[in-house]
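Dropping a structure here in structure tokens format, bear with me for questions.
Excluded from the complex is one protein chain; the other protein chains are retained at their positions.
For chain A:
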Amino acid sequence: MNLSFFDQFSSPSLLGIPLILISMTFPALLLPSLDNRWITNRLSTLQLWFINLVTKQLMMPLDKKGHKWALILTSLMIFLLLINLLGLLPYTFTPTTQLSMNLALAFPLWLATLLTGLRNQPSASLGHLLPEGTPTPLIPALILIETTSLLIRPLALGVRLTANLTAGHLLIQLISTATTALFSTMPMVSLLTLLVLFLLTILEVAVAMIQAYVFVLLLSLYLQENI
């Protein structure tokens, strides 16, 4: 019984051809490419407005050198957002539930921020390992703790995204199974479960958007420390 609930996360394949590539490139079809018109169509206008909003929000705390990262951070945000939201449609596959993909996104980007800091301002970025004003006896322990927290950041980034999305999808499947199972015997309880399912779906939409944002925001924070 338990095993069948996790089947939704197995990587889809058709006659041995992995379909995950299509699930990852499909969001690109939903974003129209911009042609040089003065008044664009509604979808392009929406997309332009949204990208402007996200880029301004992300790039405000960074100084001019950090603006080189604007393209990759904004496109990462749009990518994760669309993939998470598309995964909420019935029968679709969400690539971000796979830990492999999230770690593959988180690890190189985090490493890039770390190496940028170590290369351009080594003493300042090593100085982040010791917060100001710590009492002298505590210094060795705190350096160890801060190093651990630094090294665990990519794992945390990847696992956070995976766990949130996987848990949400699993909850939706469990509660909908409960609703259909209860419908024949106790319709009123089934109605209550249906209400819970409705609220959960709204939560899942919010979580999908928030998780994408958090991922990119944390990366920009790590960049701020190191740029």
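Quick note on the criterion: contacts are C-beta pairs under 8 Å (C-beta built on N, C-alpha and C of every residue); 3 or more make two chains touch, one makes a residue touch a chain; residues count from 1.
Methods note: contacts and distances are computed from a predicted model.
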| item | value |
| --- | --- |
| Per UniProt record, name of the chain withheld from view ["ATP synthase F(0) complex subunit f, mitochondrial", "Protein Abitram", "Protein TRANSPORT INHIBITOR RESPONSE 1-like isoform X1" or "YbaK/aminoacyl-tRNA synthetase-associated domain-containing protein"] | "ATP synthase F(0) complex subunit f, mitochondrial" |
| Among A:Asn52, A:Thr92, A:Thr134 or A:Ser149, the residue in touch with the chain that has been omitted | A:Thr92 |
| Residues in chain A touching the chain absent from view | 7, 10, 12, 14, 19, 26, 29-30, 32, 41-43, 86, 89-93 |
